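All protein chains of the complex are present and in place, except for one that has been dropped.
Right, chain A next:
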Amino acid sequence: MTGNAGSNAFAPGALAIETHGLTKRFGSHLAVDSVDLAVPRGSVFGFLGPNGAGKTTTIRMLLGLVGATSGSISVLGQPMPASLASVLPRVGALVEGPAFYPFLSGAANLHRLDTADRSVDGATRSDRVAQALDRVGLGHAAGKKVKAYSLGMKQRLGLANALLAPRDLLVLDEPSNGLDPQGTREVRSLIRSLAADGTTVFVSSHLLAEIEQLCSHVAVMSSGRIVSQGTLDAVRDQDVSRIRVVTTDPVGALRVLADFGLEPSVATDESTADGDVRVVLAPVPATDPGHRTSGIQPEAIVAALVAAGVPVRGFTVEESSLEDRFVALTGEGFAIAEGHSVR
């Protein structure tokens, strides 16, 4: 599906979105700090980052809603915002949630937004509105006022608006927000089918599992900067695996794992049935991509834990997920200071 983003993916002109040193300052606050994005054409590009990382501001700059303080933007090979009038008709967007006139029906809202685009054919407007509504499963609610829509229905209507005309690029900010699991699946398959037609999809999301299933490329943003960018595998594999120890003596486990040169921490978000049982996690850095544990033998760690008298209830070597990588990159991890908890 994403094979066309292969060899010449980074050749000039093969980028759907390209920014250099993109910066936005609001007063003294640096919202976006010299961001260099490179979104290959035909890719499904995941744009990740915690709240307040600057994702939405970046998207607003890409679409010409907010002027950049400095830096350059190129969308579909043309400079923005200079070529806004010729670029934006080819771009469908869902920006920071759907927004509609509550007193109009879903179809009337799409009709209204479609009249704003001078490049489309007014004669086909009603047909395109109906098609877009059907595509997101809102055909039955077309005549209903938007104030009676649920959040999920509004989200679908926002997607329908992005699909009113044929697009080369879709910029979707949190497309699954407010959708039930069924809707999330539908959005995922919709994005896949659009990507299969060659549309580049730039999607920001907090749902890391979603991004992991959908995207060929990702960029991770934190505090206004891009901290990692590339193909999904390249970003994920920088942190190959982690060791997970279930024990009633987390302090002992931390000490033993630290002796191996690892940086263990007590998981704060995993609850266990027994209050005394803790989960200790230690990422294993990859020095050699071929060997998942980079020379450290898991069985040696188990032996050392037992020798140190740490009661081990469970021990696993886990493949890292995008979530681990995300947490490591954006500094949301909960690192226990080494050794300070020794009795």
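Here, a contact is a pair of C-beta atoms (placed from the backbone, for glycine too) under 8 Å apart; a residue touches a chain by one contact, two chains touch by 3 or more; residues count from 1.
Just so we're on the same page, contacts and distances are computed from a predicted model.
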Absent chain per UniProt: "Ferredoxin-6", "Dihydroorotate dehydrogenase", "ABC transporter permease" or "Pyridoxamine 5'-phosphate oxidase"?
"ABC transporter permease"
Quick one: which of A:67, A:143 or A:181 touches the chain that's been left out?
A:67
For the chain that's not shown, point to the residue among A:42, A:224, A:250 or A:264 touching it.
A:42
Just to verify: which one of A:21, A:52, A:166 or A:261 makes contact with the chain not shown?
A:166
Which listed residue (A:50, A:71 or A:89) would be found touching the missing chain in the intact complex?
A:89
For chain A, which residues touch the unseen chain?
3-4, 8, 12-14, 18, 41-42, 60, 63-67, 72, 74, 76-79, 84-86, 88-91, 93, 95-104, 111-122, 125, 161, 165-168, 196-199
